[in-house]
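Data block below; observations after.
A single protein chain has been omitted; all remaining protein chains appear in their positions.
Showing chain A:
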Amino acid sequence: MDSRARNLLDEALGLDQLTQLKPPLGGKAVLIEDCVETSGSFVLHQLIKRLLTAVPNSSNVVLFLAFANPFSHYDRILRKLGCNLGAQREKGRFIFVDMLNVECPVGEEGKAGGRSGLFALFANITKVLNALPESNRKCLTIVIDDVSLMEVAAHGSSDHVLDFLHYCHTLTSDYGCSLVTLNHEDIYSSMDGLVFLKQMEYAADVLVKVEPLATGLAADVHGQFDGLQMTVLNRGSLNNRMSNFQFRIKENSVEYFYPGARA
């Protein structure tokens, strides 16, 4: 049951084959959308765990930009899932950038020496990327938790945040690394906000929506998961792979099952 259950999320994210040679997400950009009722952070935790521990001695590196929670929070959660973030951090496989207190004011570009916060952040990312050996650059995964707080840090200049994200997307095509972002769908329900979200969705290769059940709260089923993988085949045609299942989050693992099929 466990190996099959892992496959449901892995299939949805395109993580079917984890080998030493291929980069885990294949240079894709993943967008996770959640809401107040149901948090999508468990997808991030599962992903980090799979990236860091699934293949022993792999060269996967996770660069985590944390806007929402401090290191101790993730450390505790992933320890229960079976991944020691402290040890990975020491080995250089998990790089944690604590952005909780950091303001990214977007000042005038022409100011002497006054690089805006997001610009400096991107420079930091490229520094990390260049520090890796050339062959391993495609094994880097950048994880951002979460984008709405990045907007708050940038004092509301969503345009700059979008630019930052687009720059990160170029890294996926230039170097083959992957990008995983988390955002809150219910914030962008108004007409103006919708543009921001649509742009992020458009740029993503894998779109994941985590929602509460339409029927309300339940102790056995914590929500439903909708995944959409968009791949462009060689001849330019679009291949969309949709996944839809429900989940139940536990301390040590997450159970995935099709609606109505609780094992």
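Simple rule for what comes next: a contact is a pair of C-beta atoms (placed from the backbone, for glycine too) under 8 Å apart; a residue touches a chain by one contact, two chains touch by 3 or more; residues count from 1.
In this text, contacts and distances are computed from a predicted model.
Between the names "RalBP1-associated Eps domain-containing protein 2 isoform X3", "Mitochondrial-processing peptidase subunit alpha", "Elongator complex protein 4" or "AP-3 complex subunit beta", the one given in UniProt for the chain missing from this structure view is "Elongator complex protein 4". When you scan A:57, A:101, A:170 or A:215 for touch with the missing chain, the hit is A:101.
Considering A:77, A:143, A:171 or A:207, the position touching the chain not shown turns out to be A:77 (whole complex).
For the options A:96, A:188 or A:245, the residue in contact with the chain missing from this view is A:188.
What chain A contributes to its contact with the hidden chain is residues 36-39, 41-42, 45, 69-70, 72-73, 76-77, 100-101, 103, 148-149, 152-153, 155-156, 184, 186-190, 193, 217-219, 222, 249-251.
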